[in-house]
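A selection of the complex's chains, in situ.
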Amino acid sequence: MKPAVILFPGSNRERDAARALKLVAGAKPNIVWHAEHELPAGTDLVVLPGGFSYGDYLRCGAIAARANIMTAVRAHAAKGGLVLGICNGFQILCEAGLLPGVLVRNARLRFVCREVLLRVERADTAYTKAYRKGDLIRIPVAHGEGNYTADDATIAQLEHEGRVAFRYARADGQIDETDGPNGSINGIAGIYSEKFNVLGMMPHPEDYIEPEIGPTDGRGLFESLAGALKAA
Amino acid sequence: MTLLPNTPRITPELVAEHGLKPEEYDHFVKLIGREPSITELGIVSAMWNEHCSYKSSKAWLRTLPTTGPRVIQGPGENAGVVDIGDGQAVVFKMESHNHPSFIEPYQGAGTGVGGILRDVFTMGARPIAALNLLRFGDCHNTRTRRLLAGVVAGIGGYGNSFGVPTVGGSVGFHKRYNGNILVNAMAVGLANTNEIFYAAATGVGRAIVYLGSKTGRDGIHGATMASAEFGADAEEKRPTVQVGDPFAEKLLLEACLEIMQKGCVVAIQDMGAAGLTCSAVEMGAKGDLGVELDLDAVPCRETGMSAYEMMLSESQERMLMVIADGKEEEAEAIFKKWGLDFAIVGRTTDTLRFVVKHKGLVEADLPIKELGDEAPEYRRPYVEPAERPVIKPEDVRSPLSVADALERLIASPDLCSKRWVWEQYDHLILGNTVQRPGGDAAVVRVEDGPKALAMTTDVTPRYCEAGPFEGGKQAVAEAWRNLTAVGATPIAVTDNLNFGNPEKPEIMGQFVACVKGIGAACEALDFPVVSGNVSLYNETNGQGILPTPSIGGVGLIDNLAETMTLDFKASGEPILLIGKTEGWLGASSFLATVCEREEGAPPPVDLVAEKRNGDFVRALIRDGIATAVHDISDGGLLVALAEMAMAGHLGASLEAPPEGMDANAWWFGEDQARYVVTVPSGQTAEVVRHAQAAGVPVAKIGKTGGDRLILPEDRSIMVEALRDRHETWLPIYMGAS
Amino acid sequence: MKARVIVTLKSAVLDPQGKAIEGALRSLGVNGVQSVRQGKVFDVELAGNDQATAEAALKEACEKLLANTVIETYRIEFA
């Protein structure tokens, strides 16, 4: 696999993402500066990492979504290439129109960093084959604006097409809408594009990969990607 | 070039407005042999104010132990540097932003974090963790809630965006902070020992470069404000608060580390308090060089800024550097790539003068060494703090049963869970946080391991008020104990000495005694002070804060597999109490919170016992014998046990106090140098034998298991119910209208 | 020339910040406030003196960046 991690001014989880790709998927990610116009030849996975691109000024992800490199990322996605946006990366994907909807201020109006339970909604995508459908995985969130919202028609379409990737759940597996970290509609923590090649998610699987540090439920996502891209 | 015209004339009023005493001004005039210009007056007022010159505290700070085999750089630079082996060093410091945070909590606390992060990466270190120590007024005070909300959001807002995990801290409340809250921020960074950068300039004729954000009229007189006692005119001083830009700081970090790595940097100094003035003077003076600045080249974001304003501006996210010969273009290209300003604003000279030019005029021409060396230094008069009587257990009547008292303590403002606070800090970014907030000390892995660093911030102002010398000792001992409890070897401390008005002999007496206590403890525990900060004049309308010498401790863990946490792990494990219990209730949490009495002498700290007991506990961890460890501090033994039970979601049954021991004194006494340890069953005899051989008091006091804390002579308490009380006090308080 | 752009949430979109402010004002004892909606304002300085040109530039700015038309609407005002 040949991942490219995009570096925007203010990104700050690019090292975490690159480390996860290296440790779990055995990849050597290229770090690509936002001002570039092209992705490195042969790139098969684009990662938009977490952080505060442009300080989260104006709206989270808004300014980064208009960066030079995003034209290339759009083209990559249009060809069916994999694009993973984590946290700020998810916000950028929404602002760039690669995913529908928008992430607004957490319902409690505070930044929240804590572990959540995610329910894996489907295990047949390039991102989730290493999990089973319905798995509850422990992953941390760290964001102030992760409250996913969209108009009713968009939500209905996402649900109908099975494009919700992960939901915030309680220990009994039920969706956690009221006690969730941010107030997202239907407990949405991550969504896919129509062709399931683009995934945006608020939680940080890249920070839960090493047993020395804590839980390792984030590994599955990177293992899935390694598998998908080896097979391809 | 023409010499400056002397307008306006320097009047005694103007001198006073600049916070200079008449005799200080006279000394300055004698030093330069003429009346200064207004810019020169501004420069000297910044250099000689309390905040920059440490004029009240310097003599006492010199008494602290600051050296040791690991210490690479002690106090005197932007941050302390300590060797952690393998060619690596930990770089850290703590700093206060008390006054600005009171006026504008979000920006004040945020820029405090920004400032301390800058101090650390100025040394060439990449920040790997941040901590803080916060004190607010009484929770019934009308301002407390908004100040707390704003400060916490501000710390998170800056640190989260910058991208450093905020892994630990301390939050407390007391009415003596009603008019002066404390916001002490600490940053910890990692560097290679052969790539540490310093402020001292070398080489004559080298370019002095200005980097980072543009200069505005921010915080002019900010440095003076940070040392001025608050009066009713605080409103007037308001516009001196700065707005932080964590985004710019993140870019500054990356750009600085990049040009350092490329060998472009000869000397570097961040612009903190009194911005360009302090940084430029320091670079020259430390390097025995003169400095000539040309202010026409300074990037400004506002028009028409005067020399005076530029020299005193405290705009954030700026640096000053001396660039290696021939590296100017390479450095500039890197800064431009990160979208930051880069301007050559001066040169080093061989004249030992500090010369400032602006629009064809010489606005200042001062002897550079004397600006620092000749700063006033005071041996302020002080009185020895009065000794308080020792309170005996039989003098204490509790209105509550032991179980009720535990419930009260665990849900009190000082002892309740601070989750509401630290969940607003990104404590996981960088992927190295082994122990999160909530334990005895944070543990952060060093790069890919196996080494790790432990860190903590501590002080018990109640003790410092009751007995400043013991209180100073205790703050250090508690930090040392917290590091020990996670399995680390304590290696060095930074401090932040927050006190009232030092011109009052009683306050100065508190300061002196606390510093002596800190010094004694650091000496005895091989725990040198490598950096720090002093914040004086924390007074409003004549009422000073509790003496609060914050201690930031750092410890080293060779192998992160050998760290320890405080949660009970398994049922049926013996619970051991390490250390001697006399039942000290004076100045305790129990006495203050349950009996509503703030009285008595604080618990004495036996530094020899402290070291012996701590070394024993650390060995238990390293040998893989201990299964859980927690130090005993505020609230005493029963609170420590409850915390272990709540963290592990596991109960315990506890044995009765020893014969003749008062129950409250046993359960809630705050004797020092103590830990609670669990070990696998069957190991007790062995551990007791070793402890006795080492002269360490040890007693088996109970056994883990079940879902409740079973007290011998009282009702038992469900762990989850206790946990609920412990976790909900703060969220309810903050949510309440 | 100077212009002001005001970006507000569409009325169907929930505004938790506005709600929180309502609550806070109530508890501070400020009387008579029934509802609050929070938005953003941009004070823009533009080159030239032609209002039509300026308006076109600002419209472009809003569409491309200043507003997220999924949830927001904008208005351009000249002093």
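Going by the order they are written in, the chains are A, B and C; count residues from 1 in each one.
In this section, contacts are C-beta pairs under 8 Å (C-beta built on N, C-alpha and C of every residue); 3 or more make two chains touch, one makes a residue touch a chain.
Being a predicted model, the structure only gives us computed values, none of them experimental.
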Copies per chain type across the entire complex: A x1, B x1, C x2
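The rule is short, and it goes like this: only the chains that are shown with their structure count from here on.
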Whole-Å gap between the CA centroids of chain A and chain B: 36
Geometric centre distance via CA averages, chain C-chain B, whole Å: 40
Distance from chain C to chain A - Cα centre to Cα centre, in angstrom: 30
Per the touch rule above, chain A residues touching chain C in the complex are 58-59, 62-63, 66, 95, 101-102, 104-105, 107, 109, 149-151, 183
In the complex, the residues of chain B that touch chain A are 153, 156-157, 160-163, 245-248, 250-251, 338-339, 422-434, 445, 449-450, 560-561
Within the complex, which stretch of chain C touches chain A? 12-14, 16-17, 20, 64-66, 68, 70-71
